[in-house]
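Only a single protein chain was left out; the remaining protein chains are all shown in position.
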Amino acid sequence: MSTPVLDPPRRGLGSWRPGPVALAGAVAVALVIAGEIVSPGFAGYGQLVNLMRVAAFLGVIAIGQTIVILAGGGGVDLSVGKVATFSAIIGSRVMDGDDANIVPAVALSLLVAASIGLVNGLGVTLLRIPPFVMTLGMIGVVQGLILAYTGGQAEGRAAPALTSLVNGRVIFDLPGLLFLWLLLGLLAVWLLRRTTFGWNLFAVGANRTAASLTGVRVNRTLILAYVLSATFAGLAGILLLGYTESVFLDLADQYMLPSVAAVVIGGTLLAGGIGGYAGTAVGAIVLTVLQGLLTTLDIGGAWRTVVNGVVLLVLLSLYGRQRRLRS
Amino acid sequence: MTTPLLEMTGVRKRYGGVQALDGAGLTAVRGEVHALLGPNGSGKSTLDKTLAGTVVPDAGTIRIDGAEARIGGPRDAHALGVAAVYQQLSVVGDLTVTQNVVLGLEPVRRLGFLDQRAARDRAGAALERFAAAFSGRLPLDRPAGALGPGERQIVEVAKALARGPRILVLDEATASLHKEQVEVLFDVVRQLRADGVLVVFTSHRLDEVFALCDRATVLRNGRTVGTVELAATDEDELVRLMVGDAPHQAPRPDVAATAAVATSGPAAGAPSATTLEVRGLTTDRLRDVSFTVRSGEVLGLGGLQGQGQSDLLLALFGGAHVGAGEALLDGQPLPLGSPAKASRAGVALVPGDRGRQGMFAVRPIQENLSLASMHRRATARFALRSAAERRAATSMVERLRIKIGSLADPVSTLSGGNQQKVVIGKWLLDRPRVVLLDDPTKGVDVAAKEEIYAIIRGLAADGAVVILNSSDNRELTELSDRVLVLFEGAVAEELSSEAISESRLVSSALRLAPGESL
Amino acid sequence: SDDDGGNGGGGGEGGGDQPYTIGLSNGFVGSEWRTQMVEGLEAAFAEYEEEGVVDELVVESADTDVNGQIQQIRNLINRGVDAIIVNPNSETALDAVFREATGQGIEVFAIDQAVTSEDVTNVVIDQAEWARISAEWLAEQVGEGGNVVVVNGIAGHPANEMRWGAAEEVFNGAGVNVLTVADGNWDQATGQQVMTNLLATYPEVDGVWTQDGMAEGVFRAVDAAGRLDQITISGEARVGFMRLWGEARTNGFQSIGVVNPPGGAVSALHMAINVLEGEAFASGSLDGNTVTIPIPYTVDETTFDQYWGEASAESDAYSLDGSLTRDEAAEFFE
């Protein structure tokens, strides 16, 4: 069980089964080993660091995705990629390559992202639009905002301080980004496991009616979940900006569905109420390693796509399975 | 002796760390109503389900008519003539009553196209016998989700009957029914018995068992402890069989005395006098309800089930749209319309539908217990301290004697009675001033029932206002200081403590003049 | 006319029916290149408008699929335009709707990406030639027996296939080893991530051949690995990349940027006006249904300073551009 509980569940030795986090971790290791076999160099220290660095963006976006999915009721945020893009575009334009502007740039980006999350949350709670389509519609709106804001031409550049924070090597030749991710990950785990918000979120995800009848402010919790999702997406956008230094109009769009896949591979149920961020983080690493591995395989784009799908299926069947009807 | 129609032996089933069945068995003949009894969590439902095919046992044999039966799923059970009414209903709310009754066995024409007329006829025939249990016409074309719980339960029974079973399993099929509906059901069951059907009947209401059943098999801890002829047995003996040889446990005194005291924070101290005054409360289903309750008092809600009792409790907790009226707690208006506000004002609700409204099945027992009160223990109402949470939950587990493995186990792994205690326990940690209880012992076994009674009395003794709805008149008689009898959403009568008796409750519910007897 | 009277406007009436209405169908807006394309067209259109040659430019520009673009074009037809300039989302799948358009007397011009339809005039640069220029340069840099990796756009995409087909031929002919071909989705961030993976697993690489949007990402990956001095990168003529290139030049870094001009839309507009005026293409200027417009210029070591001077004020995403003048366009006609 990856459920955030206070003491570990007791298990008989015979019935021990690896939890999703352990399983996903094992898969990541297996993929790295497979990578090293088919293309030597894949498991080198530098390459592992690179893979982790790339995983960090997905990992940060998936923090919010985890929160929203845990909230249940079909909760999912398809707009994370677009929000991350928008946030990077705003950040880039406001900081415009100047360290002095970092604070206002990041603040404005996150504020805009959070407001988009707020609208998502209001749509999902007050208008009762199913999250899947609400956030899908929001993609269109944000894309519209991007075009209206930029006139179709993204401008500006990352501030050097942001770039060195993300790309600069801190210790053991590890980029600052990894420490940021670790920090954000710990924050996410703490938020979910050790705060009233986290427990309310799990309760809302597990049984919304019961949560409401236990005095939990369900709508407030849900709205906050969507705000957090968009905010973490916005943050990921800023980090991505630090990585690429310049932006373009579909910078982070491709993270939409992989962020959901990372959550599921990490053992969180799409039905809500069960799961946690540790699994998601490993899920993000698994997906990134898989992409890296596929990149280095010289098998042609079409087959590479097929293999990608098949491997994803295998990964999912290791954990993200639903309960049986018959016990 | 002829071969028994049903013979189950050595049935075992393990769920993770819980041995639900540990060599249980059951032998019964045709034309019998056979009770399957036992405390909560003793494995009754699990045994029923192995027979009906929704649970595959780890070991054990099932013989039907002497031949070994392999039951791998509900379809196998059906082929063997077994039909079941489950404790957790299997009605699909979005389908109509007709569609539910024929579900899975729809009459079809060629190529699998539905024969709607035949379906209606079949459903009509199955429900006809229960016509008396429905107020008006048979609701054949209504979505099942729009029916009341009792009506839904009847549809469920009709669905099982429409399958023409040789063996009919009724698992707490009367839990949601009111008295008249129960009588209708019993008539049908007696008819089935006359037709040679075996009915396996599970209920925690022993009066029903004695009224209906011929023999009883008792389970304890997943094992069969014996089968008795009910004609030769009395209630005490049956209870003794169910709870074991250990002397019938009286609730520990400290349970009653301190149940309402939270672990941390100031002790409750002297009961402060609290008054709840309800004036002209009107909702979709309530009409102009007014009353006053004081701390230390248990106000019972009586009447036929479904006359607005649950709605009243829900409305007081802010879970229903209030059209008119108000509620005053010590003269302060109670915020109606938001359970969150109600709970912060000191109101607690133990809802009637535990699974849907009361608990978070997949979440750990710890969280289920903590949720309502954790903000009190949290730093800045936000950051939880795990030691404090664990202490709070553990204290409640001990106090209510909840039988658990670990606090980290999902609450769904507990038996019904223990789940119910968790649902009550989460509110006790919140030191409520007003406690609303909606059928709190539904599906709870005898021993747990007594414990819950002690908790309720303890709450009142500690100065809480308690309002109790119960489908069990005996329970109302035993606990209430006063009873409001509701009829069609309005207060039909108020019975003072001297006037409360089971027969009086029944007659009042049926709106008979006092003194007139049944 | 076979026009059933449904469409207004001047479709089907032959030349010389000024002012004309022009439609633009653009099925993708997620890139600055497309924005530049639309803005360039609008500017050129404004000039014609002042002269009274044209009266309205109807722009359909949105992220959409082939179906959506079919709907775009049908909307343009219903709007009664005289000519449609289209940047197609598919080489073949718009054929049927193009026939609908020409059936109503509307002239259709495809830009950026040639289409197969006989009813359309393609006004495009030669993508194969475009790829060949940078591939030849790279092959020369790494020399015979050199090792290159390739970061391509999207597998199966016609422009991608055409470019890669030409480049592969060049590499084979020059005896250059292509270690692997990866897909970077024409996306800077993906290109950067893909290149990082390739660097780890192909340590012996001497050069990278990549296509427009991804060169900047590839550069950053190589730079992060500290191997700019060992690995040659075929770049792009875009301000963002050229800035990096310019900075690295001091350390001897060399690259090449072949212009893929968004201004193709402007060239197509000139052609469209000529056609609407009843001019016929000169023999030899049409290859089948395709007018190949020359690649404007190439940025390399010798020309870097010249072009950088002109472009450095633009934003990073700006593509160096070029289009035919009216006179140059007129030369394609009789």
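The letters A, B and C name the chains in turn, as written, and every chain counts its residues from 1.
Everything below uses one rule, namely that a residue touches a chain if its C-beta (ideal position, glycine included) is under 8 Å from a C-beta of that chain, and two chains touch if they have at least 3 such contacts.
Rule of thumb we're sticking to: contacts and distances are computed from a predicted model.
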| query | Just by its UniProt name, which of "Ring-1,2-phenylacetyl-CoA epoxidase subunit PaaA", "proton-translocating NAD(P)(+) transhydrogenase", "Fumarate reductase subunit C" or "Autoinducer 2 import system permease protein LsrD" is the chain not shown in this complex? | reply | "Autoinducer 2 import system permease protein LsrD"
| remark: Going by the whole complex, the chain not shown touches A, B, C
| request: Sort through B:E68, B:D94, B:D236 or B:E498 and give me the one touching the missing partner chain. | output: B:D94
| Quick one: which of A:A43, A:I61 or A:L147 touches the chain that's been left out? | A:L147
| request: Tell me where the left-out chain touches chain B, residue by residue. | output: 52, 54, 74-75, 78, 84, 86, 88-95, 99-100, 103-106, 108, 111-114, 116, 142-143, 145-146, 159, 284-285, 310, 314, 319-321, 353, 357
| Which parts of chain A are in contact with the chain that was left out? | 74, 76, 78, 123, 127-130, 132-134, 136-145, 147-148, 151-152, 209, 212, 257, 260-261, 264, 269-271, 301-310, 312-313, 316-317, 320-326
| What residues on chain C make contact with the chain left out of this view? | 4-8, 29, 38, 59-68, 70-72, 74-75, 77-79, 89-97, 99-100, 104, 116, 155-158, 161
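The definition used in the following text is that only the chains that are shown with their structure count from here on.
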| Approximately how many whole Å separate the CA-defined centres of chain B and chain C? | 71
| field | Gap in Å, rounded to a whole number, between the CA centres of chain B and chain A | value | 42
| query | Which residues belonging to chain A are in contact with no fewer than two other chains? | reply | none
| message | Could you list, by residue number, the parts of chain C that touch chain A in their complex? | response | 29-32, 34-36, 38-39, 63, 152, 154-156, 179-183, 185, 187-190, 192-194, 196-198, 200-203, 213, 216-217, 220, 224-225, 240, 315-318
| query | Any idea which chain A residues touch chain B in the complex? | reply | 1, 3, 5-12, 15, 194-197, 199-200, 202-203, 206-207, 209-217, 273-274, 325-327
| Okay, in this complex, where on chain A does chain C touch? | 35, 39-42, 44, 46-47, 50-51, 54, 143, 147, 151-157, 167, 240, 243-254, 291-292, 295-296, 298, 300-302, 304-305
